[in-house]
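The other protein chains are all here in position, but one chain of the complex has been omitted.
Then we have chain A:
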C-alpha cells in the first residue's frame, strides 16, 4: 500500500498526473464553477419582537443586533454611516453591524438560504438577480414598511417617497425592493462651452442634426456613448421608444405581448439613432463608461447620455469651469409623449426572508428614508434620494438641471421593466443595442431581432412570467 523508497522511482510526472486525474484534481477549471453551485442546509431563524408603537412600528427589540450590508460603489458609503447615527439616536440599545463591499452577490448569495444579513443593499455590477430572489421566496415583502409612519415627517413612509419609487420596488403586486437613490437620465452637455460657442442645446432630433455639423467643425464628435456595457445605450433607445410610440407600447413590450416590438412608432424611434451612427457623429473607438465620460469631460465629444450619478462618479477629473448640465433625450416633432422624463429610483435594499432581525432591518430602512437621512444622502452623493425634497438645500449645477428637468417633465415617468423581469431578454437587448450603435444592425434588424428574442422568452416554459399594469 504505502510508497516505500524502493519503488519511489515509479512516481514519475506521468504517474503522478494519472493519479491526480483519478482523484479529480485535474478538473481544476471546473472546480470553482462546480463548488459555486453547492449550497448547504438551512437553519431556523429566531424571530419575535418587542411591543409595537408609533415610534417603533415594527417592535424592534432592545439589545438585539442588526447586520446591514452597504454597496460601496459610485455613491460611496459615507451616507450610510450617517444613517447609522440617525438610527442609533432613536435605538441606542440596538447594535448596528454595518459593513460595506462591492461584491454583494459573491458575499451574500451563499448566505441567503441559511443565515443572511438582515438588510442588504443589492446593487452594483455584482448584484443578486431580483426576479430570482422574489421567485425563490428569498426576500421579504415590505408592504408594512410603506404603511408605517415616516421617521421624521407627517404621514406614512409611502407618502414621503418620490413618484415611481413604490412601483419600481414592486413585483407580483408586492413591494420588495426599497430604492434609496433617485436617478434622472438624459443627454449631458457642458453649458459653459455651449455658451462660449453660441450653441443652443437641442431638444429635438432635427435640432441636433442641424447642430452636429457645427460641432464637428470644431473638431469635436457630437456624441459619445459606452460601447462596452449594453445597458447604457439601451436606456437611450428605450427612452426614445417611449417618447415616440407612447407608454402603452413599452408596457406591451414589457408584457411580451405578441408583435409589441413591431408596433407603430418603435421603428421610427430608432431611425434617428441609426442615422446618428451612419452619419459618423459618434466618437471613434469602443470606450467603456468611464473612458467615454472622461472623453466627454476632455472635450472630445459634445453630448453623452447617462444618469445623474455622473457628477459623483467623475468628480475627481471634472475640469475647472466645466458646467455639467442635463437635458432631456431628444424627441421628434410628432412624438406621442415628448415631454416624459426618464427617471427612476435605484440602489435597492432588500430584507432576506431568513434574516434573524427583520424588525430592525425595516426600522433601519425607515431611518434611511427619513428627511434627515435623505438630505445627508443628497449632500454627500450629489444625487437625489428617493425621498421628497432631499435635494432642496444642495447647490449644484448638475443636480439643479436634473431638478428642473423633472419639474418641466410630462405627466408620466419613463420606466422600462423587461430587463428586470427576464435575464435572457436583458442580455439580448444589451447585445443588440450595442450592435445597433456599432452600425452592425439597422433599426429594422434590431426590431426584428428583439421581437424574436421576446417571442423566445414568451415560449420558454422554464421562465416565470411577469406583468406590469402601469
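By definition in this document, a contact is a pair of C-beta atoms (placed from the backbone, for glycine too) under 8 Å apart; a residue touches a chain by one contact, two chains touch by 3 or more; residues count from 1.
Heads up, the rule we're going with is that contacts and distances are computed from a predicted model.
Protein name for the hidden chain, per its UniProt entry and selected from "ThiF family adenylyltransferase", "3-isopropylmalate dehydratase small subunit", "ABC transporter permease subunit" or "[NiFe]-hydrogenase II apoprotein ferredoxin-type subunit": "ABC transporter permease subunit". Considering the full assembly, A:128 is the residue among A:98, A:128 or A:326 that touches the omitted chain. In the full complex, chain A makes contact with the omitted chain through residues 1-2, 4, 12-14, 17-18, 21, 24-31, 33-39, 41-42, 105, 109, 112-113, 128-129, 131-133, 135-138, 227-230, 280, 283-287, 291, 295, 423-424, 426-427, 430-432, 434-435, 438, 440, 462.
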